[in-house]
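Following this message is one structure expressed as structure tokens.
With one protein chain withheld, the remaining protein chains of the complex are depicted in position.
And then chain A:
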Amino acid sequence: METSFTPFASLGGGILIGLAAVMLMFLRGRIMGATGVLAGALRPASRYDWTWRALLLLGMFTGPWVYLVFAGSLPAIDVPVSTVMLLIGGFLVGIGVTLGSGCTSGHGVCGMARLSPRSFAATGTFMLTTGITVYLVRHVFGA
């Protein structure tokens, strides 16, 4: 499936993601990583710890609706893979981000922005294996 090149929307979205990361550090002193926020919300250390994570997640859920107000439609969510692939992929992502202590937002944005060697290594690794996987799925197995 072809998608159109959207440099301005993507840059604008990236700037907002960065702004949210800076806000969370400024307000709560925390890394804006989706994995860390979710993992902590599912197994909170305390009620206080759960509250800020739940509020952050609740805010995130409204994002597509704020987008709707400005853009006139909900953001596109086109899934070019089967339900089985979503399940397998989702399970592998769950294993990977738990072992690797982070994902695209935690390592790829926040970790690289604070020049963490672990985050550079993690980001380089997952960008590479994602690329190899997409190549194999699309051009070798032809799914």
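By our rule, contacts are C-beta pairs under 8 Å (C-beta built on N, C-alpha and C of every residue); 3 or more make two chains touch, one makes a residue touch a chain; residues count from 1.
Everything below uses one rule, namely that contacts and distances are computed from a predicted model.
Tell me the UniProt protein name of the chain this structure doesn't show, selecting from "YeeE/YedE family protein", "NADH-quinone oxidoreductase subunit M", "Transport permease protein" or "ATP synthase subunit a".
This omitted chain is identified in its UniProt record as "YeeE/YedE family protein".
Using the document's contact rule, name the residues of chain A that touch the chain not shown here.
Chain A touches the missing chain through residues 1-7, 9-36, 38-40, 42-43, 51-52, 55-67, 71, 74-81, 83, 85-114, 116-119, 121-123, 125-135, 137-139.
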